[in-house]
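With one protein chain removed, the remaining protein chains of the complex are shown where they sit.
Going by the order they are written in, the chains are A, B, C, D and E; count residues from 1 in each one.
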C-alpha cells in the first residue's frame, strides 16, 4: 500500500477468503504511552464482482447498523459472495462503546471529519485512511445511520442529489430496493466533512439510511437494516437470492429547502404535535417548546414553514434553541 | 404549616381558586451564594372533593409526564374542579432541564430519595417536603413515569401489590381506567426510597405508569398520558365528563419473580430479539450482547428464565453487565 | 483533649507564646492513600484575657479575610497580646486554593457544614473540630466574609438578631466599631449549618462581615478588614491602642423580611439599576434579566417588594432563576 | 453574498429598516445531531452614512457590553439613524451564557480566533464570518470589553498604536470622546488572533475598551458604556445629538514596554497594594503573593519594574505563577 | 439469610462444592434505570474446617490481590479443600476496572466505608453486606493490599496490634508464614472505617498485606501473594501441603508513633533519598520536595523524626503538601 497513513492492518485486502482483524490507529495517552485503537474489520472476498464497503457506527449512538454488520461479519462465508465485502461495524469504535454521537477520545464527529488528516487526532486519522485506502477500493459505499439519541426518523433510505446524473440514478435505484416506504433526499444543514459526501465525490454508489432513533437498538429497525443490506448485495450481484421488498410502494421525498429543517426558537421541552410519517402544512404548528421552569407561561409555538411529510422529529424532550426539531420532506419525482 | 422544612412556597395550599408559584429550595453554590431552586407548582381548588397530587419529572429523562402536566396546569380552571389538584410537572427540575435521570445538582435519584431529609441535599429536601407537607394533604398521588433514556416499556399503568387489600383494590381500579392494554404489577429491583412506596405506606391511592422510553417525548405516549390523567380525575370525582378508554380489554400482568428481571451478562451492544408486547418463553433467547470490539467472537446469549410478555426492554444499544435488558410479566388475576 | 475527633494538631492550645502549625485532617484519595489536609493555624497567647478565634476562608472565593489574617498571623507577637488569639486564615483551604465557594474536595459549603460530623468528609470533619474543640475555647468568634464571586455587598459588619439580649448587645457593640457605615442584621435564606449560628448557639460574641465581592481581593476592602480586626481586638482588651473609626456615623439596617431577598425570575444576564448603598422603593424596578439569546424580546423586570437600602446585589452578569439578585435592608433601631 | 462561509442569516444586510435575527452556525453534537448556534444580530439602516459594527460578548465574562448593546438593539429605531448599525451583543454566545471567558463549546478564546477558519470549530467559524462578511461592510468596528473575571481595569477606551498614522488619528479621536479619564494604548502580551487587530489590518476605525471587571455587570460601568456608544455614534454621524463627556480631562497613557505587564512569580493569593488609578514607581512593591498553605512563611513580593499609573490589576485573589497581576501605563503625548 | 440487606446473590453459602456467581448490588443511574453491580464471588466448600474470606481489590489500583484470587477462584477444586473458601477478587469492582483507589461510581474509599450502611451508596452497601453477612461466617478474613498508585512498600504482611492477646497471637502467627522478610504493625493515619478493623472487632483472624505499589501488577509481588495465600490456607488447615517460606528470617517491625509517618511539607516533586528496606535515622533527610516551577530555588528537605527501616515511600513523583512520603518502622519483639 503506497498511500501514506499511520493506520495499519494485518488484513490483506486483496486476498480471497474471509479475514477478520483490525484497523490499528496509533494512540498515545495518559493510561497507555504506547497503544493503538483497534477497529474491527472483516473482509470476505471470492471470485470477481464489485467491492462493497459497509460501515456502521459512524455515530456512536446509532446501533442498528453496528449490530446488523456484526451479524453479517460473523455469518457471511466466502462461497456465498461474488466480489468483495469489507465490513466495519463500528467505525467510530470509542463512540459506539460510549454510546455517544461524538468520539469520547477526541470529541470529533466522524461524519464531519472527512477527508481526514494524515497526522490528525484518531478520528481524523481513521477518516484519512477511509478516504485514501478503503474508499478507492470500493464500488459501493454503504453507511448505515439511525436517528441517534437526538432524533427519530421515519425509516428511510437517504441520498444526496449528486450532480452526476448517472451516479444519482444508480444511487436512487439502490435506495429504492432498501425496503423502506420512503426514500429521502436530504441536504446538509449542520456542517461539512460527511463520509457519504466524500464517497460521492469519488464517484461511488453511496447507500445511506436514517432509521428510527432515540439512541435505541430497535428490533424492528434492525430487521429493516438487515433486509436492506441483503437487498443491496443481491442487487449489486454480490450475493445471489431474491430481493425481499415490503408490499408498499416506495415514495421519493426531498427536503431541499432550508425552511424544511425547523429549529427550536427557545430552550425547553419539545412537544411534537405530529408523529413521523404524518403530513404537516406550512403555517401549521408542528410542536411547542415548553418552559418547564415557568409553568405559568405559555409554550413557544414551532411553526412549519413548508408543507410535506414529517420525516424526522426531535427524540429527546429537552431541547436547546437552534436544535432541528422537525424535518419536512415533499414528494418529488425520481 | 407546623412541619419543619427548609422548603417554602408563596402558595396557600388551602385557598380556593388557581395559584401558580414555586416550591423554593435553599441552594448555595459556587455561582450563587444565596439562591433557591424554584420548582413550579400549580394548585387549583374548588368546592369539596378529594385532593390529587400529580407529579411529573421525578426522573429527568421522562418527558411525557412533565408535558402533560404543564398543559394541565395551564389549562385547568377552578370551576372545572371539585376538590383540589396539586400539580408539580417537574419535581426534579434540574434533572428535567438536563435531560438526565439523576439530578445534576447532587447526583441523586429523586425516586430513591424518599422519605428525604430535612437538611439533606436539594433532592433530599424536596423529597422530605413531599413526604411531610404535600403527601399528607393528598388522597390520590399520581407519579407519571416513562421508560427514560435506558428503557422502553409497553405503555402500562403500574402498581405495587400493597399489603392493604382495600388500598390495593382502589389502586387497581384506578390503574384499570388509565387506558393502557396492560396494568403491570412490578417489584423494586434497583434499590429503595421510591416516591410511590412512600405514598403507599401513607395509605394513599397511588397511580403510577411506565410508558414508552428512550428519553423521548413521544406524541403517542403523550396522548395516552393526557387521557389517563383525565380519566383518573373523572373517576375520582375531581372532574366531570366521560372516561375515555380504548376499545381493548385491560390485562393485568405481574413481574413478581426476581428472575423476571433479566440482567445483561456482559458489557456490549444489546440486541433485543423481541419487541415489547411479544411473548417470550423460559429458556428462550431474548437477546444477545455483542462484543463490538471483537467481531470475530460470538455474542453472549441472554436467556429468559420465565415465560410471559416482554413488558420492557433496554432502549439504548450500549449496555453494561448487570443492566436489566428484559422484563417479563405474566398474566395474573386482578 | 478529651473530645473525640479525627483532626489533630501539633499546636499546644494552652501554651503561652506564638506557635504556627496545622490542623491535620485525614484524607485518603486516588493520588495519596495516606495523607492529610494541612490547615494552617497560628496561636498567640500571653497573660490573661479573652480568647479570639479569628477565621477566614470559610468560603474559598472571599479573599480579604484570608489575606488580613495571614498578615496578622505573621506579624502579631505574644508581647502585644493580652489573652489568646487563634488564627485560621483559610478554614476551607482547598476551596481558597481553588478560588471557589465550595470545597473542590467534597463539594461541601463549609458555611452549611456545622456542627459537622466526626467521621464525615473533610469539610464536615473540620466543622466538627471547630464545634467541639476550638469554639469551646473562644470568647469571641470572628468569621470574615466578603461577597464572594456571585455577590457584591456595601461593606458592612453583619450579625443575626440572636434571642439572648445580652449576647446581642455585645455582638452589636462589636459590630459598631468594625468601621463600616452599615451594620447589617441578616436572615438565613439559603440553608442551615452556618458557622456563626453554631457559635451564637454556644453563646459566643460572634463578629461577621460581608464586604465587597466579585471574587476580588480588593485593596480598599482589605484595609477595612485589617482595621476592623484591630478595632475588635482593642475593644475586647486583647490589644492595647486606639480604636480607629471612620468619621461617618454607623447605621443599623436589617433585612428581616423574606421579601427583602429578591430572586431572579428567569435565567439571563442581570442588569442592576442601582448600586449598593442606594435607596430603592417597594414597587420600583431594581433590575432586569436580559435574555441574551433573544435580543428581540424585552428583559424580565425585577421588582423590589420592600423599601430600603440596596445592601447587596448580584456581582456576575450571568444569572439563574432563583439567584438572589438584590438584598434590601431597612434602618432599624439598635 | 459570494463569500464562502458556513454561517448563514435570514437578515438582509443591505435592506433599510430594522431587522432582528440570527447568525446561524452549524453545530452537530451529542444532544443534537442537526443543530445550529443562533447568535442574535440586529441591523438598523436608514439613509446614507457609515456602517458601525458594534460587538459585545467577545469574552463571556464581560457583561456591560452585552447589556448596553441589547438595550440599544431593542431601543434604536431606523429613523434615528443615518447609515447602518449592525449590533451583535454576544458574539461568543455560549461563553456569555456560561459566564466564562472561553467558549464552553470548543474551549476557544474568540479574541484569539481571528481571522478564523471556514471549516473550524464554531468559534472559529464565527470569526471567519466576521472577517469575511461583516467586517468588510463596516467603517467602524467597536468591540466592548470589560476586565472579565480575572482582571480589574480603571475604565478606559483602548487602542493599539497602528502603523497607519491617519487610521491611528481617527481611532484616537474616537477613543477620546468615549468618556473615560484615560485612553490606554496597550500591547498584546497573551497571544495573537485578536478581533481588533483583524479589524485594524483591514483599515477600520476600531474602538475598544477595558472597563471594570471581576466578572461583574457593574451599574456604573454600564452607564459609561452606554454613553460611550452614543458618543461614538454621534461623532461618526450615525446619530444626531449632543456628545456627553464627563468634566475631566482625558489623559493618554501607554503600556508599551513588556515590563509594564507584571506577572506573578508564584502561585498563591495576590494582594494588590494599590488600587487602579494610583501611581506606582519602578522598584516599588506593587503587591504580594501569599502562600495560603504556609502562613509561617513570608509572601513573595511583586515589584514594579516601570513607573506609571496602575491601569489594571488582578481581580480574583487566587493567582497562578505567570498571571499578569499589574499593568502599568505611562502618560504619553497623543 | 435473616440479615436485612439490599445485596443479593444466587450463591448458597452453605452448600458444599464449587459455586461461582455474583454479589448483586442495586444500582440505578443515568444509563440504566434498573440495574445491579455484579461483584464476582466464588465459594468452594468441602467437609469440615474453617471458613476463609479472601478479598482483593478493596482499592482499585492494587492488582496483585485481584489476580492471585482470580487464579485461585478458577483453579481451586472442592476436593482440595477442608472447610470453606469464599473468594471475592475485586470487592470494589468499579474501582478495579477504572484502576483507581476510590470507586468511580460514588467516590468512596471501600477501606473507609465500614461497617457500611443498609441504604447507602453502592460502596457502602457492599461494606454493609460484608459486615453483616459474610464476615460473620468467616474464621479468617484475608484482605490483600499493595501500595497502590501513590505508595511503594517493602513487601510485608501487616497487622494491627489488636487488644485481644490471643487474637493478636493468631494474627501474628499467620503473618509470619505469609513469606515476606518483614511483618509490619501499622497504625491508621488516614481515617476510620477500615475493612480489617471491622473484622478485628468481630474477633476474626485477620491477614492483611502491603506489597509493592506504583499501581503495578508486579510479577514478583504476585508470586509472593500467591505463595502467601497458599501458606495461610495450609497453616489454617484448609489445604494440605507444605508451607513454602523463603530462606530469610522474618522480622517484626512497627510504626506506632505518629512521627513515623512523614508528610510532605510542600507541593512539588518528591525525591526519596532512600529505597524501601534501607535504614534511616531520626534527624536525617529522607527526601526532598522539588519546586519544579522554580528551579532557581532549593528543594524543601523532608526530615525523619524517628529511626528505623523505610518500610514505605511515595511512589509517584508529584506530591501535595500533607501526603505521607515516608513510613519508618522499628524492629519490635513479637
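Criterion: contacts are C-beta pairs under 8 Å (C-beta built on N, C-alpha and C of every residue); 3 or more make two chains touch, one makes a residue touch a chain.
Keep in mind the model is a prediction, meaning the values are calculated, not measured.
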Completion exercise
Shown chains contacted by the missing chain are A, B, D, E
Exercise for the section: Could you tell me which of D:149, D:170 or D:227 touches the chain that is not displayed? Expected result: D:149
Practice task
Check each of E:222, E:253, E:266 or E:304 against the chain that is not shown and name the one that touches it.
Solution key: E:222
Completion exercise
Those residues of chain B that touch the unshown chain are 266-267, 293-294, 321
Practice task
For the chain that got dropped from the picture, name the residues of chain D it touches.
Solution key: 59, 61, 100-102, 109, 111-112, 147-151, 189-193, 258, 261, 263, 316, 318-324, 327
Practice task
Extract the touching residues of chain E with respect to the undisplayed chain.
Solution key: 20, 38, 40, 42, 57, 60-61, 63-64, 66-67, 70, 73-74, 87, 89-90, 93, 96-99, 149, 152, 214-217, 219-220, 222, 269-275, 290, 292-296, 298-299, 314-318
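The definition used in the following text is that only the chains that are shown with their structure count from here on.
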Practice task
Name whichever of A-D and A-C has more C-beta pairs touching across its two chains.
Solution key: A-D
Completion exercise
Whole-Å distance, C-alpha centre of chain A to that of chain D, is 43
Problem - Length of the line joining the C-alpha centres of chain D and chain E, rounded to whole Å - result: 57
Problem - Centre distance in Å when chain A and chain B are each reduced to the mean of their C-alpha atoms - result: 34
Practice task
Could you check chain B for residues that touch two or more other chains and list them?
Solution key: 31, 38, 61, 99, 149, 314, 316, 318
Handout entry: Touching pairs among all chains present in the structure
Key = A-B, A-C, A-D, B-C, B-E, C-D, C-E, D-E
